[in-house]
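One protein chain is absent from this view; the other protein chains keep their places.
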Amino acid sequence: MIRNPKDLKRYTAQERANHWVVGISFILLAISGLAFFHPAFWPMTQLFGGGVWARILHPFLGVLMALSFLSIFFRFRSLNVMTPTDREWLSRAKEMVDGNDHDMPEQGKYNGGQKMMFWALALCMLLLMVSGVLLWRAYFGFPVELVRFGAVIHAATAAVMIALIMVHIYAAIWVKGTVRAMWYGTVTRAWAKQHHRAWYRQVTGK
Amino acid sequence: MTNHWVDIKNADLVLVMGGNAAEAHPCGFKWVIEAKKDRKAKLVVVDPRFTRSAAVSDYYAPIRSGSDIAFLGGVINYLLTNDKIHHDYVKAYTNASFLIDEGYKFEDGFFSGYNPEKRSYAKDTWKYQTDKDGYAKVDPTLQDPRCAFQLMKQHYSRYTPELVSKVTGTPKDAFLKVCEHIAETAAPNKTMTICYALGWTQHSVGSQNIRTMAMIQLLLGNMGMAGGGINALRGHANVQGITDMCLYSEVLPGYLAAPTDADKNWAEFVDKRTPKTLRPNQMNYGQNFSKWATSLMKAWYGAAATDKNDYAYDWLPKKDAAYDVLAIFERMHQGKMNGFLCQGFNPLASVSNKKKVGDAMAKLKYLVVIDPLATDTSEFWKPHGEFNEADPAKIQTEVFRLPANLFAEESGSFTNSGRVIQWHWKAADGPGESKGDIEIMAGLFLKLKEMYAKDGGKLPEPILNLTWPHRIAAKPSPEELLMEISGKALGEVLDPKDKTKVLAKPGEQLAGFAQLRDDGSTACGNWIYGGCWSQAGNLTARRDNSDPSGLGQTLNWGYAWPANRRILYNRASCDVSGKPWDPKRAVIKWSGTAWGGNDVPDMRPDAAPDENVMPFIMTAEGVARLFAPALAEGPFPEHYEPFETPLDRNPFHPNNPKAVSNPAARVYKGDMEVFGKAKDFPYVATTYRLVEHFHFWTKHARINAVLQPEQFVEIGEELAKEKGIANGDKVKVRSNRGFIKAVAVVTKRIKALDVDGKKVHTVGIPLHWGFKGVAKPGYITNTLTPFVGDANSQTPEFKAFLVNIEKA
Amino acid sequence: MALQSLDIARRSATTTPPPAVRETTEVAKLIDVSTCIGCKACQAACMEWNDIRDEVGTNSGVYDNPADLTAKSWTVMRYAEVEEKGRLEWLIRKDGCMHCADPGCLKACPAPGAIIQYANGIVDFHQENCIGCGYCITGCPFNIPRISKEDSKAYKCSLCSDRVAVGQAPACAKVCPTGAIQFGSKEQMKDYADKRIGDLKSRGYDKAGLYDPQGVGGTHVMYVLHHADRPELYKGLPNDPGISPLVSLWKGFAKPLANVALAAVALGSLFHYVTKGPNEVSKELEDELEKEDAQ
Partner (left out) sequence: MQVTRRQFFKVCGAGLSGSSIALMGFSPAPALAEVRSFKLARATETRNMCPYCSVSCGVLIYTTGDKSKNAKADIIHIEGDPDNPVNRGTLCPKGAGLLDMVKSPNRLKWPEVREPGSSEWKRISWDDAISRIATHMKKDRDANLVEKNAEGVTVNRWNTTGFLASSAAGNEAGYLTVKILRGLGAVALDTQARI
């Protein structure tokens, strides 16, 4: 990778660090959570030192993820306000998926899909947090009916969130030149101009 | 028990009254459930509280604590008025037909012969009319107005259902319902068993409570029958055995009445205790007294007891006064005692009026507690917060505490409530330096013997001559001791019918008490245990539980006294001709030549029915007594109120203020004054056991402490409402002798009763807590109880007294 | 066919089938409430045999002690004073694990081998495999399992599987002084229950019956009740217990569905990549910017 001084700054160091705290805790949560969810994933508890450690750590990781996600949420909340352009983008998302992104409406820092992802993840996070507390027996004791409800919500939300994150990761991999934004904080001008032209104009003034 | 635990399964009706078998004897109560399951038997419970026995009953009736004679007297009246009695049985096997002395009468609450100053009766009119041969006169038609039957009928005619209900608080319909159930068993082939316990004994009329029931069982023909009898469900594991060994002042082993100052010599002693036969042909087994007493003296003094020295009669201490536990503490309280030894007994918790007991012990020079556990008594001098306020500096008693072993740590025999003696084997050593009771007593005795041998002292002879035939002197083995108890031949024991026949050679174990002699040729530590260790070995260790009759007799399991007999008076299970009243439950029968069957006959084996030998062989008249002169307060039981009564009169004798409570009960000076009055203490209190605990022991056992951790009292919802007490509140219960604090359990199971026009509430007080233990510390319940006992047994009145209750 | 068995019917969080060829008789414990005197011998024997000692608690105005099941009290007696039409009944029920044929705890348990259903019907917790998540509590329709504060493991009645495995009856059944607890094959227990119900009916309990709730596939602990029509009288014995639909959804349908969905997303992404190719920045744009730079 050749770094070019003219590359555009997309994320600050704090933002990247924040993202990766969320990201790592999410991965740990996902694998431990999946281990509790289905026996096929159980051996993944070994990564945590066994089932007991996985059970102990999972909720604390959850708290970590929730807090760090909260920070992300406040950092990026205003950037993710939906606009009419986003809606148009969304309505033509199929073209995007097919790889024909040349004629898509000009996007700011985030496109409609990303914004949808943002809000969907925020919602999932909220649901996981609340239902997770219901299930956290070491410190809380809720009526069993509520706990049962919480268990269903937690599992369903987690499944949705894992799917969303898979899409998130795939999108980053699929759109070449994206991942580096979260590694180094910069993207090429070409990348910006192609995918987020409005943002490109805004930061370059062109 | 006249019968035994397993025999309860043969009953058609089980009456639980004056006890709570499900809680105090759950494993025995199993046989009640078996009777219900297999015989479709009914269970009727009469109790002030709806107990756990009541929880599985078919019918429950409430009763005011302390009014059982009124209830049972009412039952007698019901049976007689409705002619629900077993006529043939009553006529033949009881003294119903016996004519009573013309001087006997009952008026206004007193029987003839009452001396109000002495609070006792002269019994000279309480006797049979006799003929020229000294035999009692009888009227087989039962019509003579002076016959016991007619006198009884007259006596109980006052016990109408209305008056019974008024005194007991039992609703009339409930009382009659119970009567109906009981009356059904008057049929010859129906039996009722009665399971009672301390709910009857621990009253100032305790003995008469039981006697009233015995009369009912006789009227119904239930004595001697499988599934019948009078069954005292006794308290401790070996309470029966210790009772038999007679660690009482008034008796010697085998219930031989101990000598008193009036028995100046051996002949007088024996003569007074040998009853004269009161009807022709009767066995009057008590006439063998001299054989039992002589054999006992030979067991204790061996060669030193001879006919020349009245079998060492002088060495036997003569009793001059009462020395029951209440009397002992009274004397101690008066400062008349210096030393006191408690062996496995916790009197501070067990005896009434804890304060008096504690004060009494503080006056001793020395107190010795021999126990496996750190008992409350052993620390009576030690402050334990509000639960035991004491100032050690002021208490000069020297207290010793000796660690004893528990059951698991020694071998020996226990006698259960059904009189079955069973051997048990040691499993492990006790903790630390603990020793068995035998070794401790032997150690003390040998030390004293050594001191008397060396230094002399007052009357050393009985100490130096006491037999001690133990291979290891300091450790007599339980085997040696049981052999001594059972009896052995010292000389040749000959067959009285054929003097050439030797029944036992010197040194041999005897086969039973029939082989005892009064010529010094036999030694036996306790005649009723005679034969439990015969030449065949230790019969108490037998473990063949086969039960060919299906009645649960298991004759080859352990050994029942007397003579391995499982059902007492079993001759009465047959009619006069020797045929069982109920062939399906035949205990024994006359084969034409001998008695035999499913039990050891309680009869001379060859006594043909036409010899007219009656079944109650231990009485001089051969029959059972409806009219019984032996008891202190009258030949017929009469209702008297508890010494602390919620009523101001005895409704049976409303105009005789002296006949409110038992006129013959002993009350010490100072105790009469601390009886509470209903105006200050309006509620009837009763103390009892809970199933989760045993006495004051299991508060030391973690499991039981978990099951019932904290002291509580039970009250009905109505009283709780009146007093503003909520379930779980801490309450203070006061009697005139002190107070306890406990958690209130407010329950539907205790109801207010309507008694003599008043509403009477009951406060239930379980007894198991104290200041030592692993359960939560609590107050000693007997802080509250009155220091008065039954007129015959001096068993304290723990079951009916007065308290007040308030939120603490 | 023996009652004792180490064969297992089901194992928590395990997808492979256990050995199932040997035929094992199903066992059952029958609690005849009508002959129960509430003496707590079962509680004592349970503590003693299983080497558990609960805390010495307090009295809260009732006989129930300990007040509830705990990790150290696997069975408790529950006392209900029921007064109807002036007649008082003291209904006393031994509460504890029912050993359901279809155990909700096992269904909910995520830890392989932490909950075992033996072929004889006993549902047993294996604390060495337990992770302490408490899902078993969520799964149980009878509110039985408890997590210990000391080791965070779930505990409950094992029906003395160690005793049954060597041919002995559970400690509570053996000890019961009135025989209110019986133990044997489920068949025998049902026959015995029939007899008891007959006896109760003859004593006027018309609604006497057996409690063997089918909502959980039947249980290996059954009750004879005098009022089988109203189990709730017995301190809240559930009328028609079953595994909560939420738990069934969570541990049933949701599991394969979510797995398939996640797999679909993953595979979808893969095939999208393979079929559509990566979304790269267009060469023209890059060139254009390079050109700008060169200027």
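The first chain written gets the first letter, and so on, giving A, B and C; residue counts start at 1 in each chain.
Assume a contact is a pair of C-beta atoms (placed from the backbone, for glycine too) under 8 Å apart; a residue touches a chain by one contact, two chains touch by 3 or more.
Nothing here was measured: the structure is a model prediction, and the numbers come from that model.
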Hidden-chain contact residue, picked from the options B:Thr277, B:Ser413, B:Asn564 or B:Thr747: B:Ser413
Listed residues B:Asp83, B:Glu117 or B:Asp320, member touching the removed chain: B:Asp320
Per the touch definition above, residue among B:Gly113, B:Pro161, B:Gly286 or B:Gly443 touching the missing chain: B:Gly443
Selected from B:Pro280, B:Pro431 or B:Pro605 as touching the chain missing from the view: B:Pro431
Touch with the omitted chain, as defined above, among B:Thr81, B:Thr243, B:Thr274 or B:Asn727: B:Thr243
Subunit C residues touching the omitted chain (full complex): 6, 8, 11, 14-19, 39-41, 43-45, 47-49, 53, 112-113, 116, 118, 124, 126, 158, 161-163, 165-166, 168, 171, 174-177, 179
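FYI, only the chains that are shown with their structure count from here on.
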Chain contact graph, described as a line, ring, star, complete graph or other shape: line
For subunit A paired with subunit B, centre-to-centre distance based on mean C-alpha positions, whole Å: 84
Whole-Å gap between the CA centroids of subunit B and subunit C: 50
Touching two or more other chains - residues of subunit B: none
Subunit C partner contacts - residues on subunit A that touch it in the complex: 6, 35-40, 42, 45, 50-52, 54-55, 97-99, 101-102, 135, 137-138, 144-145, 147-149, 151-152, 155-156, 159, 162-163, 166-167, 170, 173-177, 188-191, 193-195
Of all residues in subunit C, those that touch subunit B in their complex: 34-41, 43-44, 47-48, 53-63, 65-66, 73, 81, 83, 88-90, 92, 177-180, 196, 199, 202-203
Subunit B residues touching subunit C - in the complex, by the definition given at the top: 22-23, 26-27, 29-30, 33-34, 36-37, 40, 50, 52-56, 58, 60, 691-692, 702-712, 726-729, 743-749, 774-776
